[in-house]
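The complex is shown incomplete by one protein chain, all other protein chains being positioned as in the whole.
Each chain gets a letter, A, B, C, D and E, in the order it is written, and its residues are counted from 1.
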Amino acid sequence: MSDNKTGLTGFEILKSCFIGCEAGYDESDIVIFGAPFDGTVTFRPGSRFAPMSMRAESIGLETYSPYQNKDLEDMKIYDAGDLDLPFGDTSRALQKIAGIERYIIKAGKRPVMIGGEHLVSLPAIEEALKAYPDLHIIHFDAHTDLRDEYLGEKLSHANVIRRVWDLVGDGRIHQFGIRSGTREEFEWADSGHTKLHRYTTKGIEETVKELSGVPVYVTIDLDVLDPSIFPGTGTPEAGGVSFMELENALIALSGLDIKAADVVELSPHYDASGVSTAVACKVLRELLLVMG
Amino acid sequence: MSDNKTGLTGFEILKSCFIGCEAGYDESDIVIFGAPFDGTVTFRPGSRFAPMSMRAESIGLETYSPYQNKDLEDMKIYDAGDLDLPFGDTSRALQKIAGIERYIIKAGKRPVMIGGEHLVSLPAIEEALKAYPDLHIIHFDAHTDLRDEYLGEKLSHANVIRRVWDLVGDGRIHQFGIRSGTREEFEWADSGHTKLHRYTTKGIEETVKELSGVPVYVTIDLDVLDPSIFPGTGTPEAGGVSFMELENALIALSGLDIKAADVVELSPHYDASGVSTAVACKVLRELLLVMG
Amino acid sequence: MSDNKTGLTGFEILKSCFIGCEAGYDESDIVIFGAPFDGTVTFRPGSRFAPMSMRAESIGLETYSPYQNKDLEDMKIYDAGDLDLPFGDTSRALQKIAGIERYIIKAGKRPVMIGGEHLVSLPAIEEALKAYPDLHIIHFDAHTDLRDEYLGEKLSHANVIRRVWDLVGDGRIHQFGIRSGTREEFEWADSGHTKLHRYTTKGIEETVKELSGVPVYVTIDLDVLDPSIFPGTGTPEAGGVSFMELENALIALSGLDIKAADVVELSPHYDASGVSTAVACKVLRELLLVMG
Amino acid sequence: MSDNKTGLTGFEILKSCFIGCEAGYDESDIVIFGAPFDGTVTFRPGSRFAPMSMRAESIGLETYSPYQNKDLEDMKIYDAGDLDLPFGDTSRALQKIAGIERYIIKAGKRPVMIGGEHLVSLPAIEEALKAYPDLHIIHFDAHTDLRDEYLGEKLSHANVIRRVWDLVGDGRIHQFGIRSGTREEFEWADSGHTKLHRYTTKGIEETVKELSGVPVYVTIDLDVLDPSIFPGTGTPEAGGVSFMELENALIALSGLDIKAADVVELSPHYDASGVSTAVACKVLRELLLVMG
Amino acid sequence: MSDNKTGLTGFEILKSCFIGCEAGYDESDIVIFGAPFDGTVTFRPGSRFAPMSMRAESIGLETYSPYQNKDLEDMKIYDAGDLDLPFGDTSRALQKIAGIERYIIKAGKRPVMIGGEHLVSLPAIEEALKAYPDLHIIHFDAHTDLRDEYLGEKLSHANVIRRVWDLVGDGRIHQFGIRSGTREEFEWADSGHTKLHRYTTKGIEETVKELSGVPVYVTIDLDVLDPSIFPGTGTPEAGGVSFMELENALIALSGLDIKAADVVELSPHYDASGVSTAVACKVLRELLLVMG
Partner (left out) sequence: MSDNKTGLTGFEILKSCFIGCEAGYDESDIVIFGAPFDGTVTFRPGSRFAPMSMRAESIGLETYSPYQNKDLEDMKIYDAGDLDLPFGDTSRALQKIAGIERYIIKAGKRPVMIGGEHLVSLPAIEEALKAYPDLHIIHFDAHTDLRDEYLGEKLSHANVIRRVWDLVGDGRIHQFGIRSGTREEFEWADSGHTKLHRYTTKGIEETVKELSGVPVYVTIDLDVLDPSIFPGTGTPEAGGVSFMELENALIALSGLDIKAADVVELSPHYDASGVSTAVACKVLRELLLVMG
């Protein structure tokens, strides 16, 4: 967020944007924004607090990545702040997200959204799909998210990828790290609907080769990480990938044509140590640098 | 919840109902149930966890009240457990609450609901009103809850009492402990729509006299208590009533014809000490004994 | 716990049993129950809260395991609730556990106990031993638990396996993951009293081969897991096994004749993130499925 | 604890004793020690951590009291550290407490014990009674502690004062602040067995007059304080006394011949803010100054 | 903070300023800014996090005060954000604070600073004194803060008011709520150096009368509040004033000519419930409205 402090100049004021994302909107190539919505979460809410926490805690992070030998300060990223989203009216919240995604994409920029629960990815992917009809989705997650209905609902964090499939059809969703779901979901995926990779990110290189030149949306449900390193999430699921495994998978995406992306499902209050928020910040930094 | 453990008898098993509420449904006079819903909460959710926490922590409470010299064990109360409510679809959740309230009232029993956010009171009051058309509402709260709209929503924890007014009209809502709202809400109330008592429970005796013989619904938003004694709530508001002030106000209600009631807005996770849950349990005990 | 709600039917009420364990007692093959006792813990108590927490949090878990391709809903498991155990009188508490274990075994069913501190395994193993005199014990733990006395006590969480050895003698206790104890304990074990495997679960396949056809009791002190993934325990000990290592060790047990089992030493309050409880639930699910 | 650091002198080393209690044993008039035992607590343990926490946090407290215009540094108090007490064997733990109380009293000094659960007061009072047969007990508490049995136990935190009555008989126990118990306990007390003052410390001046010249034991269960100011305790009970009310009651005791005393039932881990520990330290300071 | 989002307009973005403080700098009458410094705190640091927490949590507060019947939205307040202050170099940090205070005062505006530890008040008062040589200081605090040296330091949170006295001399510091300090500090104050009011805010009306027409600086160390309502502070001191007592004292200041002010010593992390931060926000709102 570029703050305009006319009249009060010459003082060193702490930034309120994500670290290293200090470009103005017009000059920016990438626009990040927060979608603090967790209204369909049945079990443990709190991802609404993620964007605010990540900005505040990003001060503990360097802008430079030794893994990629790149620096956020060499990129042009604008931090638009957080959308003001209504609770209790899911469809109106999703429309607002769709609106800003569309606006950013039309301006020739690439949106990177900070959730919020995973359902916020649905309007973002839908808008990207309108702009790039042959879009593929790379999906990191602990959970299949492929139920058709969840507690009678069609629209929820537990069936968001199924709704994406409604839009893109078979073979265009590439899932990694999946280790939880119903038997029906796993069988449905395995029958050809999605390319589901169990437990790890193994296979990412093949996927990257296959998607060379194709527009890609990357959605990272941070609970793909093992809860040892990422306890701050609504439905922690043991047996996940380590940070370095996710890091290497992200680096593997470097050559892809990533049009838009998101990181979702940080619930900062469930991890009082602040580690989960710090990890989310580092994942976002690496993702942004991969897109750079 | 009366558990049927056919085949495994003779062992001392810990109860899973609220302490002292071990009557069977048929013999019961009062039925308590949980409405674990907080789907419209914008700021800090978590009241969905209240009924479960209160049952578990009620083991630390005596069934006897020295204040009233009464004992829950001398009453007939059935604990029906918690409704399974959907998130992301507010109206369906409210319908389910309406259903069980109606069922209990039709059976000639008195429902006492454990929220959940304050919006759960709306269907409960609506059902009580159908059965008792001249119902008055006694409302303890820190907040006016009288907005007509809140962030564009008509149905939310911030305007539940306004929606109740839509049903009952002027002069039948008696508010106590109110210390937060917009100027418009206070002025609207003071212009004759509700009987709003600021900051304290002063005036409760007059109200009780006025309502002699009239059917009454009591809704206790626990944040009427000062956050020093009740920090575990979504929007803590300093300057509230002490436990003993609320206790004395409840005792003042003893002669009233209370047809139904609720206690709402405990968010147990915000108070790791467990005190807020213990206080909520004690308020519920005292309320039940007042109804006995 | 199968609840009998005569008179109040037709409402969707949240379950209070461990997820997927909804069989009635008579039809059940496996009976789970809680032993919420931590009375001999010197350092950090709290495992008394484990069974209650696990039931409540199990709602976040799927009943299906992709690792085993099995589902709890295809089994017949009865959840008996938690024993009401006295504190300050260790021997009376242990007698109560012995009583229910005996009852379940005599009924031809298999008991699975949720601790509580590790000492609760002693009466459970003793009862299983009475029914199956050639019983072997598979023991996952960070700690040897082989002291003869601990702070002058013969009966404590720190010498429970030594007391089991008093009952079964040399060569019938198979320990995995052990990484903490006195020099005397390690030397005593290595001199032939127990089969102690240091640090990891390596060797589990050989043990399984050796125990083919033999009745087995499996006791899982959850602190065998690395504290990174399981911080919620009284004496966390770094250098433990990962979830996937324990998972694979459990799957290795699939062919064994497991007569009874337990999972112990979750102290949920020490891990406010809820991850430890979620991990304990997942371990219990996998253990139950291995027994299915 | 006076530390003997021969050989390493001339450095400013932080003290590990309670603030202002730096006298040597021989010169001391009062001896404080910790009894970190909570083995009979059924509901929420943790008072075992109180003495250690209080020493560490006492650094935030001044030694001077403006209320009494006295200073701990003008007294001679020795801090003996904490007893090493066994868990799982209640009677052995109580014997160890009795031993040190007896030793201190025989040396003509006055013991002040930091609990631990309330049961630790029993051996302390018993030893004081042996030395001063006409001892009266002043008891601050939220709970009656007068059950004859609790969950089948004769020795527990819930019946400690009943056990004291077994020793001293009618009329010599003066209870203040009591607001929780069974109907039977209140009736038993009111029938002449103890002098029970409900809810507040009102009546303390009369008691002080009555006990002029009589040897007195003061036992302060800190849960007499309202949980708003003292949430860190096992069974918080709303409606308690404020700090200033307790402070004034303690000052009222100034003229009494206090032979021994204790403060019990701080469970520091239940109050992460540290306020409960700070309050316990301040109560201990004021109690010590009253005895000075 | 007025954000300049050129190019990305038409979206509802969440504000990052304190609620109701959305004026531009030029039009503003009052300027609030944060001084996140706690570098001299010996015991428990953390007040550096206060300004950021207060902004984020202010969303839970109404802009309207029923106590004063005033609304922040009717005032012109600019939120300048937080100074970027160095740690480990106290004097450089204080210089930066002095700089912004001077700038604001010279612009004819009134600065209101959010601490940080109490030492940040020193440069703020010094600058106000330069502009208004007959300045008086109204000081709410639990602690005297009058030591001449603290652990060998002349500049620390424990002697800030003594340093202020070095500047203003006798009779111009009016202290309220004081309940902790050394005997020397109390005696030094009482000998005529400051006007020290013990324990409560009694006497505030007389002070207000006396200071009619005189320029005043108001410094509120929030630990003047009882730790029951304000646990989130470094050195909680029981026996403090209630929120309503502080509220009434603030309202009493309404007629004064308040030139500058601060609220200090919130350490939000020590109170995970968020109540302390909510209370600090409400105190700041009331203070701003008093100045309006």
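Please note the rule applied: a contact is a pair of C-beta atoms (placed from the backbone, for glycine too) under 8 Å apart; a residue touches a chain by one contact, two chains touch by 3 or more.
All of these numbers come straight from a predicted model, not from anything done at the bench.
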| item | value |
| --- | --- |
| Among shown chains, those touching the left-out chain | A, C, D, E |
| Touching residue (missing chain; options E:Gly108, E:Gly152 or E:Gly213) | E:Gly152 |
| Residue among C:Ala23, C:Ala272 or C:Leu287 touching the omitted chain | C:Ala272 |
| Touch list for chain E against the chain that is not drawn | 38-42, 45-46, 48, 84, 86-90, 92, 151-153, 155-156, 269 |
| Absent chain, residues of chain A that touch it | 59-60, 62, 64, 66-67, 69, 71, 226, 228-229, 243-244, 247, 271-275, 278-279, 282 |
| Interface with the undisplayed chain - residues on chain D | 1-8, 10-14, 16, 24-26, 31, 34, 36, 52, 56, 78, 80-84, 96, 99-100, 103-104, 107, 272 |
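One rule holds in what follows: only the chains that are shown with their structure count from here on.
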| item | value |
| --- | --- |
| Centroid spacing, where centroids are CA-atom means, of chain A and chain E in whole angstrom | 40 |
| Between chain A and chain D, centroid-to-centroid distance (C-alpha), Å | 55 |
| Of all residues in chain A, the ones touching two or more other chains | 84, 272 |
| Category of the chain touch graph - line, ring, star, complete, other | other |
| Pairwise chain contacts under the document criterion | A-B, A-C, A-E, B-C, B-D, B-E, C-D, D-E |
